[in-house]
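Okay, handing you the structure first.
Apart from one protein chain that is not included, each protein chain of the complex appears where it belongs.
Our next item is chain A:
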Amino acid sequence: MSVLVFVEGLNGEIKKSSLEAASYGSQVAQQLGTTATAVAIGEVQEDALARLGEQGISRVLYDADSRLNQFVADAYVKVIAKAAQQENAKVLVFSNSNIGAAVGSKLAVRLNGALATNVTSLPKTDGGQFVVTRGVFSGKAFADVNLAADVKIIAVKKNAFEITQTAGNTATVEKLSAELSDADFAAAPKETVMQDTEGGVLLQEAEIVVSGGRGLKGPENWHLVEDLAKALGAATACSKPVSDLDWRPHHEHVGQTGITVSPNLYIAIGISGAIQHLAGVNSSKVIVVINKDPEAPFFKAADYGIVGDAFEIVPKLIEAAKALDK
């Protein structure tokens, strides 16, 4: 038996969230006295795959079928299922991404496994159980779940685990072919449109997020958010009213019905902090709130706060951030 980690690529490299999953998977393998194998699909550079050894992965199975360069759930599931059977994997580890959730739930049915998503802890394996902790109630609580099946599937919450790094370790890369048929691509996307992040940081992978609300008064003032984000190496985000008003695109909206983020640092500018917004950001490690209303509810959830006019405060922050030595 072994532990199998599914890693996702982005621009030829492994996504940060997948490096976290690989680190997690290696630790589970150690706990169970076995080894961790990774399975990779699509456009990833081979040396990036070999470097997964630094996260404790011993072997990488790689399906380079170019039809897999875009996400196709059925085909991905087939490749991962094949790898799982070949490796006799009893624990499968994913990142809790859109792709991870889509393939994890299908694999749970196909492999007759027990699935836990949004996982925040390593398993506790006393007494024949396999208990992991997962985030529930939109960040307001945790649940301990026993995965009661022979095959356990875990999607780990983003930014909940440190990337472990043993410099110089390399994984061996082996080819994998799942012999995919045209039927596996029946629901293949007609078109894939990537956002132009202009060299910026992808919101879902970001360690720092700078977010703006209605307090910024209009889209013409967003340079404040963008400049601060740039100075900090952060991704930009916004509140629901801002995306509803079309000041910013929907894919930047964080909150209850938008994207859930859990960065190391979340800076909210001109956002009052309605409970629906908090639900999308409350597992951020450090929260900074800048608001001119001292009664804004967001201050109750914040670690640092500044009461004042964003148009005066943010330029000072940009200046101070630029002065930091990297």
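Everything below uses one rule, namely that a contact is a pair of C-beta atoms (placed from the backbone, for glycine too) under 8 Å apart; a residue touches a chain by one contact, two chains touch by 3 or more; residues count from 1.
Operating definition for what follows: contacts and distances are computed from a predicted model.
Taken from the listed names "Electron transfer flavoprotein subunit beta", "Ethanolamine ammonia-lyase small subunit", "PadR family transcriptional regulator" or "Branched-chain amino acid transport system permease protein", the protein name that UniProt assigns to the chain not shown is "Electron transfer flavoprotein subunit beta". Screening A:60, A:84, A:156 or A:289 against the full complex identifies A:289 as the residue touching the chain left out. The omitted chain makes contact with just one of the residues A:115, A:178, A:238 or A:268: A:115. Interface residues of chain A facing the missing partner chain: 10, 15, 70-71, 73-74, 77, 97-99, 101-106, 108-110, 113-118, 129, 131, 133-149, 186-195, 197, 202, 204-205, 207-208, 232, 250-251, 253, 256-258, 264-265, 275-276, 279, 283, 285-286, 288-289, 299-309, 312-313, 316-317, 319-321, 324.
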